[in-house]
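The structure follows.
For this depiction, one protein chain was excluded, whereas all remaining protein chains were kept in their positions.
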Amino acid sequence: MKLSNKTKVLEQEEMTLAERMYLPAIAGGMLTTLKHFFQKPVTIRYPEQKRYLGPIYRGQHILKKDEQGAERCTACGLCAVACPAEAISMVAEERKKGEEHLYREEKYAKVYEINMLRCIFCGLCEEACPKQAIFLRHDKMVPVFNSRDEVIFGKDKLVENMDDRYLREGWK
Amino acid sequence: MSDVALVSSPNVGIAKPEESKKYVNELTTLNLGPTHPATHGIFQNILTMDGETIIDSEQTVGYIHRAFEKIAERRPLYQITTLTDRMNYCSSPINNMGWHMTVEKLLGIEVPKRAQYMRVIMMELARIADHIICNSILAVDTGAMTGFLYVMQWRENIYEIYEELCGARLTTNMGRFGGMERDFSAEAIRKIKHFLSEFPKALREFESMVKRNRIFMDRTIGVGGISGERALNYGFTGPNLRAAGIDYDVRAMNPYSSYEDFEFDVPVGTTGDTYDRFLVRGEEMWQSLRIIQQAMDNLPEGPYHADAPHYYLPPKQEVYRNMEALIYHFKIVMGEIDAPVGEVYHSVEGGNGELGFYLVSDGGRTPYRLKFRRPCYIYYQAFPEMIKGSTLSDAIITMSSMNVIAGELDT
Amino acid sequence: MSDRTIKTVEAPQGLEGQGFFAAKLDDLVGLARANSLWPLPFATSCCGIEFMATMASHYDLARFGAERISFSARQADVLMVMGTIAKKMAPVVKQVYLQMAEPRWVMAVGACASSGGVFDTYSVLQGIDRIIPVDVYVPGCPPRPEQILDGFMQIQELAKTEQRRRRESPEYKALLNSYGIE
Amino acid sequence: MEITSTVFTAKAIYVGVIFAITLGVAAYSTYFERIFAAFFQDRVGPDRAGPMGILQPLADAVKMFMKEDFIPSNASKWLFITGPCLSMFTALMTSAVIPFGDTVDFGNGLRFDLQGIDVNIGILWVFGVVSLGVYGILVGGWASNNKYSLLGAIRAASQNISYELAMGLSIICILMMTGSLSTKAIVEAQQNGHWNILYQPAGFILFIICAFAECNRTPFDLPECETELIGGYHTEYSSMKLGFYLFAEYINMFISGAVMATLYFGGYDYPFYDVVNDAWGTNIANFIGFGALIGKALLFVFVFMWVRWTLPRFRYDQLMNLGWTGLIPIAMFNVVWTGLSILLPTSFNLPSWGSIGVSWIGIPVLIAGLFVYHAVVGGKKKKVALAR
Amino acid sequence: MTNEQIAQDLVSKFGEDKIYGIVENYGLLNVTTSVDTIVPLLHYLYQHPTFKFQFLTDLGGIHFPDAVGQELGVIYHLHSLENNVRLIIKLYVPIESPVVPTITKLYAAADWMEREAFDFYGILFEGHPNLKRILNTDDMDYHPMRKEYPMEDATRQDKIDALFGR
Partner (left out) sequence: MQYWYFLTALTLISALMVVLSKNPIHSVLYLVFTFFCISGHYVLLNAQFLMAVNIIVYAGAIMVLFLFVIMMLDLRRNAPESKSTLTKIAGVVTGGTLLVIFIAGTKNMSLGEVGNSYNSQTGMVENLGQLLYKGYLLPFELVSILFFVAMVGAVMLGKREAGERNF
């Protein structure tokens, strides 16, 4: 059936005598592999060498603080709504007097938990956040876990450390 | 309505194996899968064999059934991208963008030319990645491991391009309603160009290792063939249908995302056997390279997303400053966009064939019903017919040349 | 490529002296096991594709002595469950686990295998630790090959430090019994 | 010669050394197979276990020893254990007749052949033991009570039997030229560079193809092909019994390399033997010869690996087809042509290179014959295929 | 060959009481038909000299719990490759007796699609050679895609549900 004018028929060509005799094609293939034998391996020796992850790699989550060290998150819950895996849970609380240096907005997340095994690293939470509070770090991957008890990351693991700030030079 | 005669389907004439013909030989049943290495861990075939000849096979699927369609009824439209990612995971950008185009059709969004071209580039890269896997796994299943690793290096390169654009390797979650979420960075363009110039060498090398090697040809020619007529009746699409000689390609027949702008050929095979499928996939990679080259050469300037504030997330700075943008941002994230009531069907040429999205919307934040037309699911039913009478080895390479992707098969 | 030093295994703690070196048998066996872990890739979906990348030239799982991908459960040491395990598949996973010879380790790769991930549905098993004991969970959907390698090295650590007799201990038996095995 | 205790001790030591070398080579073949595979595939291969990963075989061996020894409940227990032992046993037996070197003189009239036993049927011994090698696979595959194993075992059996024929025919040419079945005599006939490969190019190619098939290596690795039979005959094996099977395969590779070196590449002969002999004495020269033989065998092991990481494998019926309708007729032609190449130079008083010339002319003749066959029969076959 | 032509031809052939609900959604013709018409209709479209709807693109079920007597639906997507025209045919059956004739005799592709629709919605395809569950486990006792059944796995433990909008 001819449905478009772009058809290109690929004929199965007859085998020539040389091809029927196996050996020339085998020799050709072996030459190719031999060529690779002497090439430099492309392997990245992982634990010692790290691979370039790209400027916007979606790695471990981080809850950003602003310049003054106050948390940006306002516990609006958009990230939790946007999460297709329903991995984010939070409990919001009103900011009290005297906590302005800790929390930028009037509401903050008292509890902010991400289940790292549920998370699918789609980046929708980062996109959903109107306060640019949550990011997926491009320079750090989530570590592996030995047991189920370790997998829920609370604020202790998520909030940015002011001594080791996360900067993203890439997009956004 | 008895005046309509119920005849003339090619399916009618196909006879079951004659019951009267007795096999004097002892038959054995062999359980192929679900953890057999060649099924790639996903489906089961119970083969009835006479020695090494397959008499019959019974398929069981659903081993990774994840209820996509049910999930889709509970998720806002934009979150469904994460599902389509995991459908044909070898070429997730195609699935993503097919879904986005479906929604754009429903919402009536006009996507700017640059975004369309970017989509084309990404989709064709994804197609190459998909076909690389299929063709090289076919080689692995015939025993040639090394060629697989040569081309897989270039799949890594494709993943690096994805990473530049969206930050993930496999499940990309790439693109948004109305365009892309980011423009190409200079690095991405450099990498695509590098890929365009270097990949042909690797592909040629891979083809030189297997394409005209008699062992490989003997293994594949005349194996697992299907006629064009039967293939159509079985609902084949994509490379598997084209291998059977029917040049149905959604890109050529119903161009979407400006495919009409590009020059490319639709390769078709002649006999529909495994070797033809291999050839068609191989040639499609070359055609994809052609399309990417054209798209890169003619990449228009302009915005990379549509100017549709109701549907496309505003930039973060805007959200912070501008009340209107903030409202839109909330509405979009909550999924409260004004989707019209209606039904829309859109299909794209996925890695395995016509990937269709049938979306029934009742105006709510989630689809009322979303039916994925998964090409794998439909053509995999022909497998018993294709392997009947061949040997176990044939069945295995037929399976891998059909490129049955579990995620797409079982959703 | 400046940092070319590869961390090879360190000699086990032991008594070293003139021409003799004595180490605890446990340590030696652990070291040997850690460097000869044959994985059984139980790949069902996306993570399986990333496992291919892990095997392939860029990451090369073979560096850790895991060259031989063993599809036969009897010969494998690490069961790497990669991808969604539906409830239909669950008995198969358990069967494969039961077929493996001791010592065996299990690695749940990716969100789906570890916890069900995004697929919180009626048909998906919410984590393979409901049916078999899991030693290492690797997060990500799918994890990067680096993370799979991290998980693999974690298994190596477990293998190194494991007592040779642990598999006969009552705690281990109790663990298996809690999964209804044996 | 009476069997004195000295000779007996020397033989025992010699056998021990040969076993040690064989096992060591086999163990390190596994390592080098990994490394070479990695190099062929642009990878680095094992590099964690010890510097450059050289302790990898040790780690594998210790792990296998310590792994749970598993016998399936439905398996036939004794045969299940016998299988790998038989494989290992037959693999090691072959090395008895291979002359690893010339006679070494220890002085005091104590001379010692670097060969296990010099029987006058040496090559038949190799042949017989190789034909027994399949029992290990057959028994093990059947005893596992697993259909995949059984399929693998059956494939192995039929494949080995079929390829033995062509192998035997290609050996016959060597026997025709040497006039003896003794491996020692075959090697001695090739001294001073008259290697059989010069006289028997076609025979060598046949032999190496059959050796691939007998060792069950790619492209003939159907009994254990991973993607079809999940390991074939050793699917159900774990622990050191599996180790025996894998080991036996590598031993077979090494031994067949040694056999090929013996039959076609002059055994322990090497260029400038005389120079070395004059300079340092016979013993040194012979020990270098010993090394030369091992080196040649290792080179073949490398070829085995090289091929494995390059080629796809055959299908069962194609393999049979190649064996019966391809290799055997060519081998028969080769027998006839060898006869010609022996007779013609003597009857026409050609110089010594005449025999070589005639042998090499055989190859174009063979190709021409194939061409004619291809033209006549190949076209017909295609038509039949279309009609079906 | 336009959508109007197809619609008119079908109506004139089968009558307005059998072919109704003719709408065009985003350029795609939709018609609704009744259970007893579907097989003759599909055969007619298959053999029609110009239409040639010989490709079954998709087949799926749908559930409208509120439409009394027409709760379950089957949606057929046809494609005429030579004319490049698509057509959607729907039919509705009551949930008490969801019996629809099979079309596997016409399209081999319909086999698994019908099994899927049976699996998800419990639509019984009369005459299907092998109508049993395909994606779900055999011992499942309900049809999960019907609207009244929950999506979530009841055993999930790591979710705090008291949150926004769920």
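Points worth noting:
Note that the chains take the letters A, B, C, D and E in the order they are written out, and that residue 1 is the start of every chain.
In this section, a residue touches a chain if its C-beta (ideal position, glycine included) is under 8 Å from a C-beta of that chain, and two chains touch if they have at least 3 such contacts.
Note that the coordinates shown come from a computational prediction; the quantities given were computed from them, not determined experimentally.
Residue D:Leu138 is the one among D:Ile35, D:Leu138, D:Ala248 or D:Ile342 that touches the chain missing from this view. Set against the missing chain, the residues D:Ile121, D:Leu198 or D:Ile363 yield one that touches it, D:Ile121.
The chain omitted from view is touched by exactly one of D:Leu58, D:Leu150 or D:Leu327, namely D:Leu150.
From the options D:Ile161, D:Met332, D:Leu350 or D:Val377, the residue with contact to the chain not on display is D:Ile161. Take chain D: the residues that touch the chain left off the picture are 76, 79, 119-121, 124-125, 127-129, 131-132, 134-135, 138-139, 142, 150, 153-154, 157-158, 160-161, 164, 181, 317.
To be clear about the criterion, only the chains that are shown with their structure count from here on.
When the partners of chain B are compared with those of chain C, the chains appearing in both lists are A, D, E. Distance from chain A peaks, on a Cα-centroid basis, for D. Averaged C-alpha coordinates put the centre of chain C at 45 Å from the centre of chain E. Remark: chain A and chain C have CA centroids separated by 23 Å (rounded to whole angstrom).
Multi-chain contact residues of chain E, defined as those touching 2 or more other chains: 81, 84, 135-137, 144, 151, 158-159, 165. Taken residue by residue, chain B touches two or more other chains at 36-37, 62, 65, 67, 70-71, 82-83, 146, 149-150, 153, 171, 209-210, 213, 215, 246, 248, 253, 334, 410, whereas all remaining positions touch fewer. Inter-chain contacts occur between A-B, A-C, A-D, A-E, B-C, B-D, B-E, C-D, C-E.
Remark: chain E residues 135-137, 144, 149-159 touch chain C in the complex. Across the complex, chain A meets chain B through its residues 1-4, 6-12, 15, 19-22, 25-26, 28-29, 32-33, 36, 42, 52-58, 78, 81-82, 84-85, 120-124, 127-128, 130-132, 136, 138, 170-172.
Of all the residues in chain E, the ones that touch chain A in their complex are 81-82, 84, 158-160, 163-166.
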